[in-house]
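Omission of a single protein chain aside, the complex is shown with its protein chains in their original locations.
Up next, subunit A:
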Amino acid sequence: MSLTPDSVPRLPRGVRLRHDTVRNAHVLLAPERTFDLDQNAVAVLSLVDGARSIRAIAEALSQQYEVDRAVIEPDVVTMLDGLLLKRVLETVPAA
């Protein structure tokens, strides 16, 4: 079970993206753990809303950063696959 460009990811209940004002950093809060996020991860997760597909996320990033979508998309899949494996990401079931 891994993601494809058509997958629509979302953060499940109990996983939250938050800006930590004390440390001035974004963190992903999850059961019994906190993930420190780099800028790329924040950019991706800010677009994870349970509506956009990974393709749409990559498209948005490609416009934002003026990079070819085909370059970005595999990286987005890999990053989100990692979170899926840790059970802090889920996909919206296909309608």
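Assume a contact is a pair of C-beta atoms (placed from the backbone, for glycine too) under 8 Å apart; a residue touches a chain by one contact, two chains touch by 3 or more; residues count from 1.
Please note the rule applied: contacts and distances are computed from a predicted model.
Undergrad: Assign the chain not included in the display its UniProt protein name, restricting the answer to "Protein LplB", "PqqA peptide cyclase", "Putative tricarboxylic transport membrane protein" or "Multiple monosaccharide ABC transporter ATP-binding protein".
TA: Answer from the record: the omitted chain is "PqqA peptide cyclase".
Undergrad: Which of A:20, A:38 or A:75 touches the chain that is not shown?
TA: Counting the whole complex, the residue in contact with the absent chain is A:20.
Undergrad: Please identify which residue in A:37, A:61 or A:84 touches the non-displayed chain.
TA: Missing-chain contact among the listed residues: A:84.
Undergrad: Which parts of subunit A face the unshown chain closely enough to count as touching?
TA: Those residues of subunit A that touch the unshown chain are 1, 12-16, 18, 20, 22-23, 27, 29, 31-32, 34, 84-87.
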